[in-house]
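What you see is the complex with one protein chain gone and the rest in place.
Lettered A, B and C in written order, each chain numbered from 1.
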Amino acid sequence: MAAVTGFLYRHGANIIDLQQHSTDPEGGRFFMRLEFDAAGMDLPPEGLRAAFTEVARRFGMDWRIAYAERVKRTAILVSKADHALLELLWRWRRGELATEVTLVIGNHPDLAPYAREFGVPFFHVPVAEGGMAEAEAEMLRLLKGRADLVVLARYMRILSADFVGHFPNRIINIHHSFLPAFAGARPYHQAYARGVKIIGATAHYVTPELDAGPIIEQDVVRVSHRDGVRDLIEKGRDLERQVLARAVKWHLEDRILVYQNKTVVFA
Amino acid sequence: MAAVTGFLYRHGANIIDLQQHSTDPEGGRFFMRLEFDAAGMDLPPEGLRAAFTEVARRFGMDWRIAYAERVKRTAILVSKADHALLELLWRWRRGELATEVTLVIGNHPDLAPYAREFGVPFFHVPVAEGGMAEAEAEMLRLLKGRADLVVLARYMRILSADFVGHFPNRIINIHHSFLPAFAGARPYHQAYARGVKIIGATAHYVTPELDAGPIIEQDVVRVSHRDGVRDLIEKGRDLERQVLARAVKWHLEDRILVYQNKTVVFA
Amino acid sequence: MAAVTGFLYRHGANIIDLQQHSTDPEGGRFFMRLEFDAAGMDLPPEGLRAAFTEVARRFGMDWRIAYAERVKRTAILVSKADHALLELLWRWRRGELATEVTLVIGNHPDLAPYAREFGVPFFHVPVAEGGMAEAEAEMLRLLKGRADLVVLARYMRILSADFVGHFPNRIINIHHSFLPAFAGARPYHQAYARGVKIIGATAHYVTPELDAGPIIEQDVVRVSHRDGVRDLIEKGRDLERQVLARAVKWHLEDRILVYQNKTVVFA
Partner (left out) sequence: MAAVTGFLYRHGANIIDLQQHSTDPEGGRFFMRLEFDAAGMDLPPEGLRAAFTEVARRFGMDWRIAYAERVKRTAILVSKADHALLELLWRWRRGELATEVTLVIGNHPDLAPYAREFGVPFFHVPVAEGGMAEAEAEMLRLLKGRADLVVLARYMRILSADFVGHFPNRIINIHHSFLPAFAGARPYHQAYARGVKIIGATAHYVTPELDAGPIIEQDVVRVSHRDGVRDLIEKGRDLERQVLARAVKWHLEDRILVYQNKTVVFA
C-alpha cells in the first residue's frame, strides 16, 4: 500500500478510492483496487505503465491499469426470455452501465425487435441438432473485436470449454437459483419440489464446469407454500434482472478480482 | 370449507382464524387450519370429536384437533454450542413459546449450567465410540412421556432411522446452511470454499435421510470476501437462533402441515 | 364465513382461495376475500348479486363482486422519469398485470415515444404556472370512461382533493421514501442529510393529504456512507419499480381492502 500510494502521490495522481483485502493478515494474498484521477500526473499512459512496472516487480504484483474513458464493449447472448436483456438495455440507455453494447445474439429470433428498439444489431445464430460447434464458430466470428465482455442473459445453451476459453473471466451468466443449490436445468422446478422457503439467483463467471464458476453476486426472495412453479418463475425473474445488472455493472467498472474460483468484489 | 365452517357455526364456535391452501384449484389436495374459541360451544371436547368425525368422513379428511390449553412438552438436545439453546430458553421464559420445556439432553455436559439457570433438568448422555444405539436407548427412556416435540439445538450427532421413527414430524433440526446447498458436515467451511455471497440457515423436520426432511423455515444473511470462516460462523449463529425459534413457535402453535416432504406453514 | 361459504357451496361455486382477517377476535371488524370459479353455478351474474344481497343483509356486510374476465382499465400519469412507467408497461406486455393500459398522460412530452412503443396512446397535458385546475380538468376529460385505476408513476405534481375525489382508493402513487419518513419533496436528499442506513419506497393510495394515504406496499434497500444522493436515487429507482408493480398487481387482482386509512392486503 505504501509503495503504490507513494508512487501515485509522487507522480501527481489524485486517489479517489482505495479498497484492499488480505486473505490472511500474515502472509496471505493481498488485493487492492485504486481509482485515481490521472489528469494531474506527470506521466502519459505508457510512461505510467513503464514506471509502475518497476514498483510492481519489487513486490511480485499481478496488476492491471484500466482507463475509464476506454469503454468496454459488451455482447449479449439470449434465447427467448426478454427480461434480463431488457433490464440491461434499459440501464445502459439511462447511463447506468459504462459500456457500449455492440450486439445481441439469439439462438432464437424472438428478441430481435427489442434489441433494435435500443439501436443494437441483433444476430440470429440458431443451433441445429448437434450443431453447437458450428454455432459457436459463427458466434466467435461475430464477437471478434466487438466484445470485451459477453453476458449470457438467459442464454439457454451450454457453451463449450473451447468457447469459454476465448473469454476467461469475461463471460457472465445469470443462473436462476441460489447456487450451489439447484445447479443445472429447471432450477425453479427443483426448488418447488424441494419445498424451499427462499429462492435465489446467482451471477457468476462462466468456466468449463457448468454453474461452477466464481460467484459474483446473489440475491434471494422469500416464497411460501402458496407459490407454484409459475410464481417462482415470476418472482425469480425480478431477482435475475437485479442480480445480473449489478454483476455486469461491477465488471464494467473493474471492481471484480478473481482468485481461486472466488471473487473479491470492491463494490 | 362450507361444511366445516357451517358445522362450527351450528355448534356455537367462534372462528378466530382460518387459513387454507389448495395445491391445485381443480382436484388438488386441500389444506385448512381453523382456530376457534370453543367456550360457547354446545359440545364437550369428546362430543366435538365424535360429531366432527361424521363431517370429516363425508369428505375423506385427514384431521386433528389440538387444544391450546394442553401445552406441548418440549425436549431439547444439545452438544456444546449454547446459542440455539439459550435463544429457545429465553423466548420460553418470556412467554413467546407456548410449551413446557421438560428437559435438556447433552452429549457433552457443558451446557448443564445454562439449562439449570432456567430451571430445566439437564441430562448428560455421552456417546461412546460406536455407542450411538446405546445413547439413543437412554435418550428414549428419558424422553418417554416427556416430549411431544424434540428440538435439535445444534445437536451434532446423527440420529438413527429408528430413533427418528419414534417422533414422526416431531423432531426439528436447525441446519447451518441454506439447504439443499451444503448439506452434511461443516457447511460454513463449504460455503467459504465455494465463495457464496449469502449464507443461510434451515429449520426442518428430521427424517431418516440426513438434512433432507421437510423444510419449515429458512433465512439468509449477506456475506462478502471480507468474511472468513469464523465470520460466517458468527453471522450464521444469529440466523440459526432466529430461524429455529420461528420454526419451533409455529410447530407449537400447530401451524405446520406436512405433505409429500414439504410443509404448508399457516403462519 | 359459514354463511358465505355455505351460500357458494349450495349454488355450485368452486372456492379457489379464501383469506380472512379480523381486527379483533371478539367484536372486531371482519374482512374476507373469496376467489371462486363461477362456471358451475346455478346463478347468472345478476342472479348471484340478488341472491347474495340477502345473505349480506343478514350480517350487515359491505361487499363487492368482481369478475376476473372484466379487466380493469389503467391510466398512467408520468413526468420525466421513465423507470416506473417502463416497468409497468413491460410487466403488462408479458401478461403479469391483468389490465388494459388505456393511456399515458405526461405533464412533459418526454416519455411519449416509450408509451407508443407499447402501443399505448400518450397525451401531453402541460401544467402552466397556476394552471393545475385547468390541467386536471383536461385530464379528467381524458380519463373519463377509460380508467378504473390511475397510477402515478413518478408524476411530480400534487393533485387536488377534487381530482382525487373522482377516484377514491383508485389512485396509486409511488413515493420514493419509506413513509412516514421523508414525506414531501426530495426524499432522497432528506435521507442523505439524515444519514439513514436503509432507504425505502412506498406505494399508497392517494388521499387529499399529501403522502398520508393508506400504505399498500413498502420495501427497502441498505445504503452506507459511501452512497451519495445520486447513489440513493439510483438504488431507490429499483425499489420504486418493484414496489409500485406489486401494489398495482394486487389492486388489479382485487386483493386490497381499505379500512381506516390502512390496507388489508390478501396477497
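Operating definition for what follows: a contact is a pair of C-beta atoms (placed from the backbone, for glycine too) under 8 Å apart; a residue touches a chain by one contact, two chains touch by 3 or more.
Quick caveat: nothing in here was measured; it's all calculated off a predicted structure.
Novice: Of C:142, C:156 or C:220, which sits in contact with the chain we cannot see?
Specialist: Considering the complete complex, C:220 is the one touching the chain left out.
Novice: Considering the whole complex, which of A:1, A:50, A:133 or A:158 touches the chain not shown?
Specialist: The single option touching the absent chain is A:1.
Novice: Name every residue on chain B in touch with the hidden partner chain.
Specialist: Residues touching the hidden chain, for chain B, are 82-83, 86, 90, 94, 96, 117, 234, 238, 242.
Novice: Residues of chain A in contact with the chain that isn't shown?
Specialist: 1-3, 5-6, 8-10, 14-20, 22, 25-26, 37
Novice: Which chain C residues touch the hidden chain?
Specialist: 21, 178-182, 194-198, 200, 214-220, 224-226, 261-265
Following the convention adopted for this analysis, only the chains that are shown with their structure count from here on.
Novice: Rotation angle, chain A onto chain C: superpose the C-alpha atoms of these two copies and give the value as a multiple of 5 degrees.
Specialist: 180
Novice: Can you work out the whole-Å distance between the CA centroids of chain A and chain C?
Specialist: Comparing mean C-alpha positions, chain C is 36 Å from chain A.
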